[in-house]
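Single-structure report; data block below.
Just one protein chain is left out here, and the rest sit where they should.
A and B are the chain letters, set down in written order, and residue numbers restart from 1 in every chain.
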Amino acid sequence: MMSVSDLSKLAYRVLHEIGEQRVRVHCLTNTVAEPITANVLLSLGAVPSLSSDPDEIPDFLRTAQSLMVNLGTPGTDRFLARRMAASSASNMGMPWVLDPVMVDRSDIRRAEAIRMIKLKPTVIRCNAGEASTLAETLEGFSGVLAGTGAVDRLRSRDYKASLTVGHPLLPKVTATGCALSAVVAAFLACHREDRFLATLAALAAFGAAGAYAGDRAQGPGSFAVALLDAFPNLTAEFIEHSIETLHVERLERTA
Amino acid sequence: MMSVSDLSKLAYRVLHEIGEQRVRVHCLTNTVAEPITANVLLSLGAVPSLSSDPDEIPDFLRTAQSLMVNLGTPGTDRFLARRMAASSASNMGMPWVLDPVMVDRSDIRRAEAIRMIKLKPTVIRCNAGEASTLAETLEGFSGVLAGTGAVDRLRSRDYKASLTVGHPLLPKVTATGCALSAVVAAFLACHREDRFLATLAALAAFGAAGAYAGDRAQGPGSFAVALLDAFPNLTAEFIEHSIETLHVERLERTA
Partner (left out) sequence: MMSVSDLSKLAYRVLHEIGEQRVRVHCLTNTVAEPITANVLLSLGAVPSLSSDPDEIPDFLRTAQSLMVNLGTPGTDRFLARRMAASSASNMGMPWVLDPVMVDRSDIRRAEAIRMIKLKPTVIRCNAGEASTLAETLEGFSGVLAGTGAVDRLRSRDYKASLTVGHPLLPKVTATGCALSAVVAAFLACHREDRFLATLAALAAFGAAGAYAGDRAQGPGSFAVALLDAFPNLTAEFIEHSIETLHVERLERTA
C-alpha cells in the first residue's frame, strides 16, 4: 500500500515544506518538555509558541497552523487553557494532537484525558502504558491513534500501520515523546489531505533523526544534541535507510 | 566615533569584569528560557537568580546588581512580580532590561509592555516585529532601544548605531534572544557609566559567541552547546574579527 521509499519521500517533502512555510505550532505542554519541544520545532524550521495562559490562547491560536496539547504540569489555569485551546482548534478545523503523558500514573490526568478526547483530537500520541489506561475511551475514538515505542503502532478508522525506526537512547532523554507530539502537529499542518499519512511520516522523520543521533552519540547527552542537529541534515535516503520495518493495511469496514 | 577595535576591547574588558565581580543578575523570564538564560549567565561568570514569586522579589533584588524582565509565561502572579521588580529597580537606580517577547502575537503582552515601559527600563531588547508593534509607545522612550536580528539597530536620545555580528543559527535555538537580554543586564551592571555602550558591547560579545559556535556546529543542537562554551573562550581579537559592520553616530539634538 505504501512502500518504505514512498513514506521516506513524503516525510522528507513535508519536512521541507514545514521550513518553507515556517509553520506555526502552538504547544501547551509540561514545563520540563518546553525547551526540547521548542528546539525540535525550530530545528525543523517551524515556529513554536508555548503560552499556557488562558487569556492569550485565542491570540496565539488565531495565528497558528496547528496545536499540541500535553497533559503534564497540571493546574487549574493550565487545564482551563488546554480545554479552551482544544475546543477552539476543533471548532476552527485546526489539526491538533493530544499527548496524555503519564495518565497511567495520575487519576486527574486520566479524567482530564477522557474529557479532552471528547473534544476530538486529530491525533492522540502516547506510549503503550498510557494507551492501555485509556483503552475503554479509545474504543470510540475516530481520529488517528499513534502508540509509539520500540515499534510504533498506528490506527485510524480506515488504516492500520506498524513502523520500526529510531534508537534505544530516545527514551533516555526527557520529553522526546512530548517533542514527537509537537512534530506530529507540525506535519499535520503541512499535509492536511491525509492525517494518517501525515502522522506516519512524522514518526518516520523523528525516528530517522533518532537513528542519526544514535550514530553520533557517546551517551544520552550527546544523543540529545545530535537529535537537534539531525533535522536539517535528514535526506529521503537516510530516512529510508533508517526504517527497519513498515506495514500499512487498509481496514475492511464491516457495515 | 567608536571603532570595531575599541568596541571589541570594551566588550572583552566588561566580560572579564562580570566574572571577576560575580555579578548577580535577577531574571524574571518565561519558563522555556530559564535553562539557557541561567547557563549563559553562568558561562559569563555571572550569578543568575530566577524567582518570579512576588513574595521574594524584594530579597533577590536587594542582593542583585541588575534585572531582566521578560514578558513570556504571563499569569497574574508573574505580572505582579514583574511590575514590582521593575518599579523597585527604577526606584533603586538599578539598571534593568525589558524584553517584550512576542508582543506582536498577544494583546495582553502588548498592554503589559506599554505599562512596563512607563516604569522606565534602562534598555529594551526586542526583535523588529516586536518593536514595530510597540512603535507608538517607543517614540516617547528615552532609554536605549536595541532591536536585534541579522543587523542589530540601537538608539538612545543621543546615539544611534547598527552592528552586524552573529550567526544564522542563533534564531534556530529557543530563547537566545531572551538570554541576550540577560547578557545586556549583566553588562549594564558592570559598565554603569554609559548604558548605550554597555548595550552595544553586550550585543558584540553575544554575537561573537554566536560566530564562535557557528564555526563548531553541525546543526542547532551542537550550536547551542558551543554557544555556552564560547564565553570563557572569547578574546578581544576574536570579537573584533567577528564584527562584520559597525556604525555609531551621535545624534544632533534639535531643541
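We adopt the following convention: a contact is a pair of C-beta atoms (placed from the backbone, for glycine too) under 8 Å apart; a residue touches a chain by one contact, two chains touch by 3 or more.
Note that the coordinates shown come from a computational prediction; the quantities given were computed from them, not determined experimentally.
Asker: For a quick check of understanding: of A:Arg105, A:Lys118, A:Arg157 or A:His247, which residue touches the chain that isn't displayed?
Answerer: A:Arg105
Asker: Of B:Leu15, B:Ala230 or B:Ile243, which one is in contact with the hidden chain?
Answerer: Considering the complete complex, B:Ala230 is the one touching the chain left out.
Asker: Would you mind spotting which of A:Thr73, A:Ser88 or A:Asn127 touches the chain that isn't drawn?
Answerer: Only one of A:Thr73, A:Ser88 or A:Asn127 touches the chain omitted from view, namely A:Thr73.
Asker: Just checking the interface: what residues of chain B touch the absent partner chain?
Answerer: 31, 34-35, 38-39, 42-43, 48-53, 55-56, 59-60, 63, 77, 224-233
Asker: Counting contacts across the full complex, list the positions on chain A that touch the omitted chain.
Answerer: 30-32, 35-36, 72-75, 102, 105-109, 171-175, 217-222, 224-225
By our rule, only the chains that are shown with their structure count from here on.
Asker: Give, as an integer number of Å, the spacing between the C-alpha centres of chain B and chain A.
Answerer: 34
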